[in-house]
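Scroll down for the structure; my scribbles are underneath it.
Just one protein chain is left out here, and the rest sit where they should.
Think of it as A and B in the order they're written, each chain with its own count starting at 1.
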Amino acid sequence: MARAVTNRQKTINSLAAWAVGLLIFFPILWIFVMSFKAEGDAIKAPLEVLAAPWTLENYGVVQERSDYSRHFVNSVILAFGSTLLGLLVAVPAAWAMAFVPSKRTKDILLWMLSTKMLPAVGVLYPIYLLFIQLGLLDSRAGLVVVLMLINLPIIVWMLYTYFKEIPGEILEAARMDGATLHEEILYVLTPMAIPGMASTVLLNVILAWNEAFWTLNLTAAKAAPLTAFIASYSSPEGLFYAKLSAASTMAIAPILIMGWFSQKQLVRGLTFGAVK
Amino acid sequence: MGQIQLNQVSKSFGSVEVIPPLDLTIEDGEFVVFVGPSGCGKSTLLRLIAGLEDVTGGHVTIDGQDATEVAPAKRGLAMVFQSYALYPHMSVRKNIAFPLRMAGLDKAEQDRSVAQAAEVLNLTDYLDRRPGQLSGGQRQRVAIGRAIVREPAAFLFDEPLSNLDAALRVGMRLEISELHKRLKTTMIYVTHDQVEAMTMADKIVVLQAGVIEQVGSPLELYQRPRNTFVAGFIGSPKMNLIQGPGAEKHGAATIGIRPEHIDINENEGLWQGTVGVSEHLGSDTFFHVQCNASHEPLTVRATGEMALEYGAEVHLTPRTEHLHKFDVKGLRME
Partner (left out) sequence: MATQHSRSAARLMMAPAVVLLLGWMLVPLTMTLYFSFKKYLPMRGDSLANGLDWVGFANYTRFLTSSSFWPSVYATLVIVGGVLVITVILGIFLALLLDQPMWGQGIVRILVIAPFFVMPTVSGLVWKNMFMDPVNGFFAHVWRSVGAQPIEWLSQASLPSLILIVSWQWLPFATLILLTAFQSLDQEQLEAAEMDGARWPQRFVFIVLPHLSRAITVVLLIQTIFLLSIFAEIFVTTQGAFGTKTLTYLIFQRVLESQNVGLGSAGGVYAIILANIVAIFLMRIVGKNLDA
């Protein structure tokens, strides 16, 4: 039973929470504000920045000068490509582990997770070398595969926990009702699994979109997604705050929106079901 | 037709044998209840019949045909699951029609069967709802409806009432019994509740640790339990089982006497005891009496209302013609 809370208490809670929330969100808000300011105004004191006129020019400049849209397309291809490819491999595996568990299922799951713990830097050179040998350096195809592999354990794991929630009796009922394996998957399992698969896709697109080790190390101009594109702004000469802000806003906006939808799944996906 | 025969059927999970080889025949049209404590293998046995588990050894024969290797759906059986196992994303109508759809029946025929089943089960008003919008009892009926439309050779029920509250359970019990009387189809029903077994079954199969302890009609089991396990399991409240000198006097290792077969009297009787807790049900009164014949308190039934205070001295007399005698192995002595 939730206890009734006085309005006064609730007001205090709200004020405190909103203050903290805005404080944490402030850098993002500031990026957003800056992106609509002229470059010359952006380096002024905060209050002057706010007072300065608003402009859209940065967005145009970013697009013209550095071909933002190409990197954006790269990000989309890498994030969605790796996730869908991962789904293709993970759905059968997770299905098998959830519905036909054997003594080794648990070990296999844990082993898969353990590959996620492998520090990327430990295998950087071998992958780099393989990419050179296979001509995959700075190619989207190679990166799609790598991103798929690093997120595969999470995809398998999330799908497994979602499939696990589908009661086995329902599948047995379907079998008793005369559904073949194919029909069972088509009419019973898939409709019930779609919400879980959707959240899995969402979270993995986010993770792949923000991946910034392999994308920085294995791409140059051609296949670089937004993570690497933004990194090119780290040159030391000043007077680019507004453009950096515009580029950043465009890079994080789509994923922020997706993230807001996926907050519940985030916990499940990133703790491997250890916290529910 | 729905005659089911188990020949030396056994089941092991890995090295653990949950059901040693057993034989059982279920006649067409019978209502058979598998009853036993949890973990006794009754659900496993049902699933072996359904084909949801592979037998480790032996044969399952349905209507004279060996069905051991036949896929679950091809055995002509329908199952009602403990969790109902309704498809949450389908309406009631689609749930009930699902087996027909899988069998490739045309839409008109599906609709006709669904309408008929809904009529029988009072579900007509709910056909377009989703399972999530139904009460426990209604879901149960949908699960039964999904089984009925297949016109199976036999219905298999896996503890179907255990998720319902007590009042609903009594109602559904009656409905299932009535369904059986009407359809006259073989039904195999698994439960751990001996009251369900006694009230519904034509034939009860008592299982313990995968072994059939006794097969018989409810009254046979009640009146002539084959061993102390069945004696203690069937009947509520339980039969009093007395060991030691009290039993030896009758030439048995254990004697059993049901609560209704002991006369309670304040003045004289065979045994002497002290009244502990009394339970007043109105129609009956049950006394728990600590007495000199037994270490455990005995349960005694008196018809109607009888007032005895806690700690009152009483005398008990068992009716010898209703005494059950068991030997050292716990088997019934004749």
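Keep this in mind: contacts are C-beta pairs under 8 Å (C-beta built on N, C-alpha and C of every residue); 3 or more make two chains touch, one makes a residue touch a chain.
These numbers come from a predicted model, not from an experiment.
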item: Of A:31, A:78, A:192 or A:223, the one touching the omitted chain in the full complex; value: A:31
item: Options B:52, B:153 or B:179, residue touching the unrepresented chain; value: B:52
item: Those residues of chain A which, in the complete complex, touch the missing chain; value: 1-2, 5, 9-10, 13-14, 16-18, 20-22, 24-25, 27-28, 30-31, 34, 43-46, 89-90, 92-93, 95-97, 99-102, 106, 108-115, 117-130, 149, 152-153, 156, 168, 171-172, 181, 206, 209-210, 212-213, 216-217, 226-228, 230-231, 233-234, 238, 240-241, 244-245, 248, 251-252, 255-256, 258-260, 263, 266-267, 270-276
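Following the convention adopted for this analysis, only the chains that are shown with their structure count from here on.
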item: Approximate Å spacing (C-alpha centroids) for the pair chain A, chain B; value: 53
item: Partner chain A, residues of chain B touching it in the complex; value: 50, 52, 71-74, 77-79, 81-83, 85-89, 98-99, 102-103, 146, 150
item: Residues of chain A that touch chain B when the two form their complex; value: 167, 169-170, 172-179, 183, 187-188, 191-192
